[in-house]
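All protein chains but one are shown in place.
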Amino acid sequence: MKHDLAHRFEHLDENMMKVEVNLDDISSEWLGYVMDLLFEVGVNDVFYIPIYMKKNRPGVMLQVLCDTKNLELVKSIIFAETTTLGIRYYPASVHRLERRFIKVDTHLGRVSVKQGFHKGMLVQQAPEYEDCRKLAEKHKIPLQLVFQEVWKEL
Amino acid sequence: MKHDLAHRFEHLDENMMKVEVNLDDISSEWLGYVMDLLFEVGVNDVFYIPIYMKKNRPGVMLQVLCDTKNLELVKSIIFAETTTLGIRYYPASVHRLERRFIKVDTHLGRVSVKQGFHKGMLVQQAPEYEDCRKLAEKHKIPLQLVFQEVWKEL
Amino acid sequence: MKHDLAHRFEHLDENMMKVEVNLDDISSEWLGYVMDLLFEVGVNDVFYIPIYMKKNRPGVMLQVLCDTKNLELVKSIIFAETTTLGIRYYPASVHRLERRFIKVDTHLGRVSVKQGFHKGMLVQQAPEYEDCRKLAEKHKIPLQLVFQEVWKEL
Amino acid sequence: MKHDLAHRFEHLDENMMKVEVNLDDISSEWLGYVMDLLFEVGVNDVFYIPIYMKKNRPGVMLQVLCDTKNLELVKSIIFAETTTLGIRYYPASVHRLERRFIKVDTHLGRVSVKQGFHKGMLVQQAPEYEDCRKLAEKHKIPLQLVFQEVWKEL
Amino acid sequence: MKHDLAHRFEHLDENMMKVEVNLDDISSEWLGYVMDLLFEVGVNDVFYIPIYMKKNRPGVMLQVLCDTKNLELVKSIIFAETTTLGIRYYPASVHRLERRFIKVDTHLGRVSVKQGFHKGMLVQQAPEYEDCRKLAEKHKIPLQLVFQEVWKEL
Partner (left out) sequence: MKHDLAHRFEHLDENMMKVEVNLDDISSEWLGYVMDLLFEVGVNDVFYIPIYMKKNRPGVMLQVLCDTKNLELVKSIIFAETTTLGIRYYPASVHRLERRFIKVDTHLGRVSVKQGFHKGMLVQQAPEYEDCRKLAEKHKIPLQLVFQEVWKEL
């Protein structure tokens, strides 16, 4: 178990924006695509919520969490790639833990583990999904076995 | 409180079909419309379920409950009005209560109440929504007050 | 294709309010009704979100988007027509595109198309649902065929 | 029907905070547990929303409504008991009705009923679930019959 | 790590029934209650699915998985405790793994772990939630730490 040098201090980010759009006239195929585009430009999160809209329409709400300085870019992508005529948003604070990445060696191979520290105490340890997935595919074993091997070393 | 003559015996309907379609490339506007069309031809129920489909698509499952003898008609409407290339279905039994409709007089007006009997015992009493809605609009009072007035008479 | 004179400039509306209520002791029949009432008084949007509440209750969150000057009216309707004892809300900004309505002539009939402009560029074109629905019913053809005829003319 | 002395005035609470966390790497077993913990420390509400996250993950959003003075405590619980590395939040106003509790006597037993008053007018009357549940269990009758008996007395 | 004697062979259960009811006129409070009642009489599973029903109603589908020999009892509870006038159902096969329970000793205390065997191979190991919850409460530590301690011993 080796410690990576990468880390950030725990902090409060007061410049985040939550962006929302309700959609009732769009193909879900396009929604999968716009999620990819938004992640590519570096937003913090993108996700969908099922909603019940007027006239018996099973709609979807797109929610994006992004830095306020990227708001214009996010809006441009949403106006271009979805069918909406309006985008709503409101500021949000985000409390982020200090993050460190450590490398954990198992008999299956090496895996990064993301750690979260709250007031200096270790509260989260999450094996990186992509590392575990690659080892599962390499060894042709279930993904959950890879996670279990990592947990044993933590 | 007067008794209506309309009623049906409690019975088991073995000829029902549950029809399902997954949709990830359709506008919700069209889904509200096809629900109306399906009810118009007399299916027993139509509803949507939010589902998570491949490629991050927030899709929708259409479910229809209909009599087996209407299956071909239901399939024709779904093929014409949605974007699907396949419809799946499987038989289901339905246990239906004996139903009676009674008229209940309140100081706001008369309301139909649907009753359900299981093995001869009254187990359900539901004021008809459309009757209550009309009285709420006529008297310009909240809908829940109308329901409460009916419940007091039951 | 004729241009309608109606249009609005693209703008930022800073006076919107997002209103939320969690409900775990109400009939869905009443929820369909209160949605209609809220649209009738001119709110911008009303929709429901499925939520998981305490004691294994599959509840519903009502969300309303309205102008701040209508907040009192919206609250009165919600207190009268739902079962809640508290309503929460927070301000939201809405970026609205410039909207124009054009008329498009197809061999099936005329349809309004709502256009959205972002920084002067056309980014959205949506055939009006109600116009398309009427043509589908008039010609007894699938709704999607009507939309397709309109798209060909855009 | 007797009046309880307990009541509160209708008021606007400007010090509430809405707290949100997106989760895609946690067991639902733990989510049921953290809901209990959060209610125990006195938050106003806790609930979950199904969301569609990246990489085809059917995630969950945890939402908590709490007083701003409890924000640090709520964050500590969430960081300790969930797998998140960040918590977002934003202020919300809550309009609360005046509440009174009355006791209603039915032939099944006594039940508390929570009343809500808006501008001095009675707009809500809700039989207390736990009281009704106990009477249903005591008399071995359906829960809905207990509620109906209470409604008749209101 | 000690082995418990309890176990069952892997088998196919052909006598299961899936029971479904759509509900659009019921309080969620009652739905939490009927879930408890159904588990008490020994059904295999009870859960709710959010559905979009006619007239803009955010309804709920109740699904129950039970042995066919308990079908009549399940139907009686649903007719008594919900507002439905009809219950639908269809047979389902269930492939169940061989189950064994082992006791795992950690420095926090002893925990049962449920194991699942497929064709003789161990494929599942799940620490019992209730055991872990008790240890978390006893030691006043996060629930996830208890699970992690158990995983290290597996």
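By written order: A, B, C, D and E. Residues from 1 in each chain.
Assume contacts are C-beta pairs under 8 Å (C-beta built on N, C-alpha and C of every residue); 3 or more make two chains touch, one makes a residue touch a chain.
The structure displayed is predicted, hence computed values, not measured ones.
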Displayed partners of the chain not shown (whole complex): A, B, C, D, E
Per the touch definition above, residue among C:Trp30, C:Tyr52 or C:Tyr129 touching the missing chain: C:Tyr52
Contact set of subunit B toward the excluded chain (per top definition): 20, 22, 25, 49-55, 59, 61, 75-76, 79-80, 83-90
Where the missing chain touches subunit E, by residue: 16, 18, 35, 39, 45-50, 63, 65, 90-97, 99, 114, 116, 118, 123-124, 126, 129
For subunit A, the residues touching the chain missing from this view: 27, 29-30, 33-34, 50, 80-81, 83, 129, 133, 136, 142-144, 147
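Assume only the chains that are shown with their structure count from here on.
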Between the pairs D-E and A-E, the one where more C-beta pairs touch: D-E
Chain separated most widely from subunit A, comparing mean CA positions: B
Centroid comparison with subunit E (C-alpha atoms), farthest chain: C
Angular offset of subunit C relative to subunit D [C-alpha, multiple of 5 degrees]: 120
Centrality ranking, top chain (CA atoms only): D
Multi-partner residues of subunit C (each touching 2 or more other chains): 25, 27, 29, 35, 48-50, 53, 55, 59, 80, 83, 90, 129
